[in-house]
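Of the protein chains in this complex, all but one are displayed in their positions.
Chains here go by letter, A and B, matching the order in which they are written, and residues are numbered from 1 within each.
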Amino acid sequence: MDFTLSKQQQMVQKMYREFAENEVKPLAKKVDAEEYFPKETVEKMGKLGMMGIYFPTEVGGAGGDVLSYVMAVEELSKVCGTTGVIVSAHTSLCAAPIYENGTPEQKAKYLPKLCSGEWLGAFGLTEPGAGTDAQGQQTFAKQDPETGDWILNGSKIFITNAGYANVFIVIAVTDIVPDKKGRPTKQCSAFIVERTDPGFSVGKAEDKMGIRGSSTCELIFEDCRIPADRMLGVRGRGFQLAMATLDGGRIGIASQALGIAEGALEETVAYVKERKQFGRSISAFQNTQFELAEMKARVEAAKYLVYAAALKKQEAMDGKKVRYSVEAAQAKLIAARTASDVTRRCLQLFGGYGYTRDYPIERMMRDAKITEIYEGTSEVQMMVISGALLK
Amino acid sequence: MADFNEYKGVWVFCEQRQGALMPTDFELVSEARKLADELGCEVTGLLLGDNVEGIAKELGGYGADKVMVCDSPLLKDYTTDAYAKVVCDMVNEYKPEVLLIGATNIGRDLGPRCAARLHTGLTADATHLDIDTAKYIDFLKESSTIDLSKQKFDMEDRNLKMTRPAFGGHLMATIICPRFRPQMSTVRPGVMKKAPFDQAKADACQIVKPAFALTADDIKTEVLSVEKAAEKLVDLIGADVIVSVGRGISKDVNKGIELAEQLAAALGGGVVGASRAVTDAGWMSADHQVGQTGKTVHPKIYVALGISGAIQHTAGMQDSECIIAVNKNESAPIFGVADYGIVGDLFKVVPELIKQIEAAKAAQ
């Protein structure tokens, strides 16, 4: 596999680094401490094409590629995990399913505004009683026989970007049909819900351990009425659409995890060179050196998995009939574990200072944990990987 | 190539703003005097403005033998077109061997335009000038790491040797202009030492008013207004005490600046300077910046708080009489130029320092 970055990929990486350093890093502490959602950063990223990196220019995208998108989430997450996931959820969980499943009208209506950052996107699958589980879904959509409108009832929880999103991809049960053995089985469909739709509201924000600036809220549907043309993809295939969407989403989260790990390592390398104990820089201690060496090797290993998943998704974008579920699951599993492991060990090297909020390392450790949980826990990733192995 | 024998005298372009001479003018005239003595020629000030004859004689007190005054309403405010035309016409007519211009925002506009028109070389922002080779060698002994035993010099060389910093002060370069005349240099304000004022010489200074041709059609730009900065800009160059802050104040920028102000006050009243990191970050305005791209200062006391001491900064302050550095990092390069160094957190050290200085003053 060729991981040589093209000239353009090197240039976007340089641009993301400058942007992250100058625009994102200075806000990171505030984002965490005040649960501040960095709206101004989203606006700036929209202008630079960072809210629709790998979509073609015909739909308002920046005309880049999947790896360039992955590097964006990575570079942003190096300095601020919150900003990384805002881009990831928006791109992978909202713009991507519309691009991949939308009608020409839906693409024309939503993608230019999403790619420019004028509208922010979100994705609603998880419910209080159901995560990655179709039969547990309790949000129902019923069609009005006269108008063809869909009427949604139910709720979704832990929805990233919810408080600021304008467009939501929502999974709801539309049909109950007997399976082969005659048992009633739920079939889901995907819908595009706009923030202004009647009967739709956003509940209160969660008080989280990490990614504290990311707006995570409940979505509430009370006779939420939307027109018939808001159904995304094929009726009854919504759960499959959601799973395919999450395959892409997991690459984004894997990139976030990778970025957090790299960011922590960079901070730690700088710190150990400066910090002195027993009369010498702590970088002179072999324990420090070995810890750094192993962390660096693990981060690089995670990076190859994440980039490999990106290249596989690129093949799909280029029209090849390939799935990348396993690559995405492997990347997310390893990158997330690496992020948790590396941030924890980095904090240990920081010692007492690392435990204080004067340094970013404890924030990185808190931010890292979520990557093992959302968009499919590490256990779900292992189910995907082993499922393919034992098929 | 010009006939060099035609070119005689050291000229200083004497800048005035709103009818007042600039401090740089006196520094440059004093320096020109030294060069002219080595060359055995006159120092001439070239003063352009509107009704400025009255301020010309003062230049004589610093060493000008003669001031050529070009008065015209068209020269009231600086415009590139008018000033460049008159300066170039004067040079072509009277042929000075050397022309020095203060490296102010105006001098750095005028100098290159004139040099291009006169087809001669221009050294930018010189910080040291020599004619005499022996003196230049003495200068190198003191200010360079060159092994002079391996160098050959033409002791008869009468070219102006113009030394200036380059690459942010990491390198010094001595520039010559051997094939063209006049030899031109802009000179960094605040660097050359002003000679003591001599009233008798001022009285003896000859004022001449040469004829020159200038019409409104020569001027392609129009000055609509000249505004003084609303907030008083800090006078770093004239200050006896400067307390500068660097990136080390990032933990609490306002508190850091406040501590610097308090320390400056305790040290007998001074001003607060800043490193480039601080002005680039927008924590303080650019007029506070000390260093290669900021101002060159040599106060009696210079305190560097939380400044690592990149050469960019030290180039502008290393000639201060007493340098005190406070930095958390004991290997910070600032300690290499400091007379007294304290390793510690400025937020803890400075309040204690203020207390002790007040106590020491009270005890005197």
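Just so we're on the same page, a residue touches a chain if its C-beta (ideal position, glycine included) is under 8 Å from a C-beta of that chain, and two chains touch if they have at least 3 such contacts.
In this text, contacts and distances are computed from a predicted model.
One chain of this complex is left out of the view, and of "Cytochrome b", "Electron transfer flavoprotein subunit beta", "NitT/TauT family transport system ATP-binding protein" or "NADH-quinone oxidoreductase subunit F", the protein name its UniProt record gives is "Electron transfer flavoprotein subunit beta".
The chain not displayed here makes contact, within the full complex, with A, B.
Looking at B:140, B:187 or B:284, the residue that reaches the missing chain in the full complex is B:140. Touching the chain that is not shown, out of B:54, B:73, B:238 or B:268: B:268 (per the contact rule at the top). Subunit B meets the missing chain through residues 17, 77-81, 84, 104-106, 108-109, 111-113, 115-117, 119-125, 140, 143-146, 159, 161, 165-180, 220-229, 233, 266-268, 276, 286-287, 292-293, 300-301, 310-312, 315, 318, 322-324, 330, 335-344, 349, 352-353, 355-357, 359-361, 363-364.
Taking the whole complex into account, subunit A touches the unshown chain at residues 7-8, 11-12, 14-15, 18-19, 47-50, 53, 57, 62-64, 68, 72.
One rule holds for everything that comes next: only the chains that are shown with their structure count from here on.
Put simply, the C-alpha centre of subunit A and that of subunit B have 56 angstrom between them.
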